[in-house]
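Just below is one structure, and these are the notes that go with it.
In this view, the complex is presented without one of its protein chains, the others remaining in place.
A, B and C are the chain letters, set down in written order, and residue numbers restart from 1 in every chain.
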Amino acid sequence: MKTIKIDVEFEDLDAGGVVYHPNYIKLCERARNRWLSEFGITFSGLKSDDVALAIRSIKADYLRPVVHDAVNIKMSILNQTEKSFSVLHQIYPISSQNKAPHFTAEITLVAANFSTGKSCPLPITVTAFLSQQQKEGVS
Amino acid sequence: MKTIKIDVEFEDLDAGGVVYHPNYIKLCERARNRWLSEFGITFSGLKSDDVALAIRSIKADYLRPVVHDAVNIKMSILNQTEKSFSVLHQIYPISSQNKAPHFTAEITLVAANFSTGKSCPLPITVTAFLSQQQKEGVS
Amino acid sequence: MKTIKIDVEFEDLDAGGVVYHPNYIKLCERARNRWLSEFGITFSGLKSDDVALAIRSIKADYLRPVVHDAVNIKMSILNQTEKSFSVLHQIYPISSQNKAPHFTAEITLVAANFSTGKSCPLPITVTAFLSQQQKEGVS
Partner (left out) sequence: MKTIKIDVEFEDLDAGGVVYHPNYIKLCERARNRWLSEFGITFSGLKSDDVALAIRSIKADYLRPVVHDAVNIKMSILNQTEKSFSVLHQIYPISSQNKAPHFTAEITLVAANFSTGKSCPLPITVTAFLSQQQKEGVS
């Protein structure tokens, strides 16, 4: 499990004054990319090995709106196959009184060959990252 | 059921050269907004009645990437409650050889009071729209 | 000179209810890309020749806000060098009472080698496009 603080930018808001609904997915990616990059897993690094982590599915629940505020995004690994893994993202606005998340998303990523687009086994950097998360989850 | 053609813009692409994953949700909204506006249902119209249609949940499947191309987005109503309704969106790139959609998303919208944010019954313009869709679906 | 109609999307608005300021540049690009693609000039086509049209400079004036409305974008070629050309963009909301544009931008594009990033002469497809515009402007 990992929590990363992300600033909601003015550009993330919509005409209703809250975060525009596709941008919650962007907030999740900003946090997930920071988490993965701490383990050396980056778009350009993977690309140099002709691999990409593509989004396979998203299940998102919009529970309460998020306004122009910093948010804590809690992430944990839900499950893992040879070619994919799922991450649960929960968004907690810093200034919110609510202890419940305002947004949750289960996002499944799949490894794919960058050139052909075909799915492939997760790179070793990613399986090492997932193993470490599993250990931390158990302990 | 309704099909609306949407142009994928250069700005919708990511560094991998395909549509950036949150932007599939934007493509769906562009199509859905055009559909709803044909029935006079718009953000500003609803707002003048102190109502908004907020996103409640999204279940999205990324089946094949979408590139810089126009797409047909097929939409149909999945179900309806007093305060909410769900729309199935299926994205078919114009130039694709595949007959299967490249992306599908079930998106649930809920009516909410604009000022308070609390859920409320669907406005009559929306229930009229949904009734008409149901009739067309049956016939 | 060319006029292209572009739909302002809900996603283009900011929390003030008007088009978010960097998005006026996006509206211009949507129109310019449609114009250029009529002459077969596209990002992917240029890339297959290892060329890109990169933005070199922008001078933009925000005269009146643009709201959620379709707009006409008038474009004309301002000048041209061996490696670059400039386009004047003027945005006129469809529903506006004003005869003056709400936004103008002079945008200079430069040809660059895609792999090295170095500037290079404009591709022949682009010089042919510019010649035709010049003829139309004179006649």
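Rule of thumb we're sticking to: contacts are C-beta pairs under 8 Å (C-beta built on N, C-alpha and C of every residue); 3 or more make two chains touch, one makes a residue touch a chain.
The structure presented is a predicted model; accordingly, all values stated were derived computationally and were not measured.
Undergrad: Kindly state which of the options C:57, C:98 or C:134 is in contact with the chain not pictured.
TA: Only one of C:57, C:98 or C:134 touches the chain omitted from view, namely C:57.
Undergrad: For review purposes, identify every residue of chain A that touches the missing chain, sorted by number.
TA: So the residues of chain A touching the unseen chain are 7, 9-11, 26, 29-30, 33, 42-44, 68.
Undergrad: Residues on chain B that touch the omitted chain in the whole complex?
TA: 10-11, 13-17, 20, 22, 68
Undergrad: Can you list, in ascending order, the chain C residues touching the missing chain?
TA: 15-16, 21-23, 25-26, 29, 43, 52, 54-62, 64-65, 114, 117
Heads up, the rule we're going with is that only the chains that are shown with their structure count from here on.
Undergrad: Which chain has its C-alpha centre closest to the mean of all protein C-alpha atoms shown?
TA: Given all protein C-alpha atoms shown, the central chain works out to be B.
Undergrad: Rounded to the nearest 5 degrees, what is the angle of the rotation that puts chain B onto chain C, matching CA atoms?
TA: About 180 degrees, rounded to the nearest 5.
Undergrad: Taking each chain's centre as the mean of its CA atoms, how far is chain A from chain C in angstrom?
TA: Centre separation, chain A to chain C: 34 Å.
Undergrad: Would you kindly tell me how far, in whole Å, the mean C-alpha position of chain B lies from that of chain A?
TA: Here chain A and chain B have centroids separated by 23 Å.
Undergrad: Where does chain A touch two or more other chains at once, residue-wise?
TA: 15-16, 22, in rising order.
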